[in-house]
Every structure is written in C-alpha cells, then in structure tokens.
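Note that one protein chain of the assembly has been removed; the remaining protein chains are unaltered in position.
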Amino acid sequence: MKIELLDKLRQKNPIAFNISNFVTVQDVANGINAIGASPIMSEEENESEAMVNISHSVTVNLGAFTEGQLKQIAAVTKFANQYHKPIVLDPVAVGAVKYRLDRCNELLDNVDVAVIRGNAGEIAALADVEWQAKGIDAGEGDADLEAIAKALANKRNCVVVLSGKTDIITNGQAVIRVYNNTDLFKLHVGSGDMLSSIIGTFVAIEDDYFEAAQVAATVFATAGEIVANQMQVPLAGSFGPQLIDELHLISVADVEHTAQFD
Amino acid sequence: MKIELLDKLRQKNPIAFNISNFVTVQDVANGINAIGASPIMSEEENESEAMVNISHSVTVNLGAFTEGQLKQIAAVTKFANQYHKPIVLDPVAVGAVKYRLDRCNELLDNVDVAVIRGNAGEIAALADVEWQAKGIDAGEGDADLEAIAKALANKRNCVVVLSGKTDIITNGQAVIRVYNNTDLFKLHVGSGDMLSSIIGTFVAIEDDYFEAAQVAATVFATAGEIVANQMQVPLAGSFGPQLIDELHLISVADVEHTAQFD
Partner (left out) sequence: MKIELLDKLRQKNPIAFNISNFVTVQDVANGINAIGASPIMSEEENESEAMVNISHSVTVNLGAFTEGQLKQIAAVTKFANQYHKPIVLDPVAVGAVKYRLDRCNELLDNVDVAVIRGNAGEIAALADVEWQAKGIDAGEGDADLEAIAKALANKRNCVVVLSGKTDIITNGQAVIRVYNNTDLFKLHVGSGDMLSSIIGTFVAIEDDYFEAAQVAATVFATAGEIVANQMQVPLAGSFGPQLIDELHLISVADVEHTAQFD
C-alpha cells in the first residue's frame, strides 16, 4: 500500500468539494482541513459548475437529502463526470429507508462514481442483498460482507469501501481488509461521513482510486487507534477533537508502524 | 425515581428520530449516541412515514423553523400520533418571537405530545403567562415557575419540563425538582436541545412519560455536574465534548450517588 500518498496529499493540498450531511458537516470540514486538503461546501445548485470547476474531487453525502439538495446533487455529479472530477458517494441510511435507496439507485444509474463508502446495511441494500439495517447503523445479517462489497463494485463499476470493525475495500476483484482496533469510531457520530470525505481528499490526488481508498481508510483507522490507545476509558465526546488533532499530526511513519491490513 | 431506566435504555438501544435545531444538531446526535440510543435525523418531508416507522420516539426541535421544515414537522408529528410513537417538543424561542409562538400553538392544537421541554420564557409563553424572555435565553420574570409548568401540562395534557438552574418536571399534578449544580449548561449552546433529545431517548423505552422525563433530566444534570466538578475554572468549550464523554460513562450508581432532586 502506498502510504506515502499522505505526503503527496499534504504537498498538493487539493480542494475537496463536499455536499455534506448537515448533522456532521463541521467535523467533516475540520477533518479534511486537518489531514491537508482544503474543504469547500455548498448547498446551492446555481453554483454547481463553478464549485466543480475549482475542485479536485467531489464527495456527495446522502445525509443531505431534501428535494432541493437532490437537484443540486444531480447537477453537481453531472458536472463532475463532465469535467472528470472523481466522485465519492456516501449512501447514508439507504439500508433503512426505501425512499433513500430508490433515489440513490437513480443517481447511480445516471452518473459514474469513483468510490462508494457505506456500512454493511447500506452496501447490502445497494447490492440487492438481504440485510437487517438499523437506522443509520449497520445492523446485522449473515451474508458474506466481502461478497456483498464485490457485488456492488462490479454492479456499479467502482471501488467499494464497506466500513465497520474491519473495513473491506474492493475494486470488484481484489480485496483489502483494514482493521479498526477501536470501538470509538462507532461511538462518534459522523465517523463514516468523515471517512468518506477523507477518501475524497485522496482520490483528488491519486488516479488509482482503489489505491487511494485503501490508503485513506488505513490512515483514518490508524489515527483513530492512536487516539484510542492514549485513553484510559472510551471518551465518546473527546474522541472527535482528538481524532482531528491526530489527522493533522499523523505521519507516514506512524501509519506504517501501527496500521493493520492484509 | 427509576434511575435504572438508564440501564434499560442502553440494553434496548432505541432509534430516536430527531428533527433538529440546525445550530446544535451534531452535539445532539453525539449526545443521543453516547447515552446509548441510535440517532437518526432528516429534513425531508417525503420520508416522514418511513422515518417514524423505524423509530421508537420523535423529538421535534423548533430551532428547525423554515416553512419547509414546518411542513415536514406537521407530517412527521401526524404519523407519530398515528403509529403511537411519543413526541418530545422543544419550542425554541417561542418566548421571544410571536411568529414562532403562533406556529407552535397551531402544532399543539393538531397533535398530542408526550413532553414539552423549554426554558422559563418558552414555557410561560405557551402557558399564556407574562414573562420577559431574552432571545433564546430564558429571561426574567416574577411568576411562579411551578404554577406555569403545571398550567401548560394541564392545557396540553402532557408532561412539561421547565429547565433552568432547577429543572421543574410536572404531569400537571405532581412536581419533581432536579437541581443543576453548575452554570456550565448555560455557557454551552445547545444544552437545552440536548436535554430534549435525551428525554426523547427515555420516552422511547418507558411508557410512563413523567417517569421517563424525570430520569432523563436527572441523568443529564448529574453528568454535567460530574464534568463541572473536575474543572478548576469553567471551560465553556471543553464542557461540550466532556459532557458527551460523561453521558457515555455515567452509571446508575453514579447518578444515585450524585443527583439532587425532590
């Protein structure tokens, strides 16, 4: 894995355009900024082309799900395809709400995305596999998670990141597993949103999206683990700012020393 | 008081649907998650029925106050009544802005709510009592706060939580007082929003809403007091993440040991 992409990211400082989940937008912007990219956010359809033009990648989070935002997302993703800016899609809660699943599938029928990042319930729903999602959480099921992730990657011709205790990253053939050795990500709302946007910063500077997604997931998992290792007890609230601290401080050597993947 | 409801909450891990105040939504989601429930948020009317269906309670915060959101709130609360999911209402700034008071009273004329949680200025306005509110803050007045809270509880046939230095919780007859021995809640924007949403998690697992509201207010007050007791000086910013830390760490024994109520 090319962990040194982290240095390239910081040197290039790309502009990462995000249509964000309104619940977690502030944390996500700070995470993007801390790791070494420049976040820009918008909710206005009329500036779609200009925003895509100045940006190096586009991350679309379906936590932003009003009718107005869906129109903006349609416009932005069309321009992103036209101007060859890679798209990262975060399909929030499509495993729990059929209305969201239908809108998300319509979007995926119309645009090409570089990466889809979701939890097991979300990826299973998009791959048409039975699963029991629970609200915004992954839920539980018996299906083989690697097979689900591969199925979606092949169906939508993109990289899939199925995140959880173990992140499964696949281009449809190869699979990389990144191990998250802390439960604190689950205790912090927006960890998944932040991971999606961090992937958005790496696809902005690396055309091999499978490589970019692996490195993003590995850096993020390692930052979280370093923070968790410094805590005596799990601090659900302090984890947020400290994760952002670490996203700024973490070096290629830190990741190489601590990360666990295969 | 059945403090052990805290253990039941964590065991059941209910889904708490929130139409949130855009100012404080991230903190509120993290507070819900930390105490042991699953938050889900939406701003889209079209998914109202689906969201109510998968949830165990609905918290409506009138900080979300655009015309579009009022339509969503009307739809969501109607479905909540239909599917017997308890509603917690937070009437933000109805004490300061007559437009808000009118919209809020219209809503209360049309739906049954389980709990209303507000500050003195907001509860007084809904109870038609003279009071001098100050923006989003409670303001000052001479009226008897317990009488005001009871009047609103009887008018709207619900539990009322009038929060402040002392939280007054009433079902219209009985009154419980919970003492908040710290000013840090007031220094942190969104403490009231978070309390309303924490009440939303308890009514999701306890049909006696008066009991649920008492325990929620007591757990929340105690968590804040434990955090404050660990500070040499009042840290207005650090209080936010540390309160979320404590909402996750606090045990029934901690509450029983520290809480003050009568």
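Which chain is which? They are A and B, in the order written, and residues in each are numbered from 1.
One rule holds in what follows: a contact is a pair of C-beta atoms (placed from the backbone, for glycine too) under 8 Å apart; a residue touches a chain by one contact, two chains touch by 3 or more.
Since we're looking at a predicted model, the values are computed, not measured.
If you put the hidden chain back, the residue from B:F65, B:W131 or B:F210 that touches it is B:F65. Only one residue from B:D27, B:E122, B:D167 or B:E246 touches the chain missing from this view: B:D27.
Hidden from this view is one chain, which touches chain B at 22-27, 63, 65-67, 93, 96-100, 134-137, 187-190, 233-238, 240-241. Residue-level contact of chain A with the missing chain is found at 15, 20, 22, 25-26, 29-30, 33-34, 38-44, 46-47, 50-51, 54-55, 68, 240-249.
Please note the rule applied: only the chains that are shown with their structure count from here on.
To fit its Cα atoms onto chain B, chain A must turn through 120 degrees, a value rounded to the nearest 5. Spacing of chain A relative to chain B, judged by their CA centroids, is 32 angstrom.
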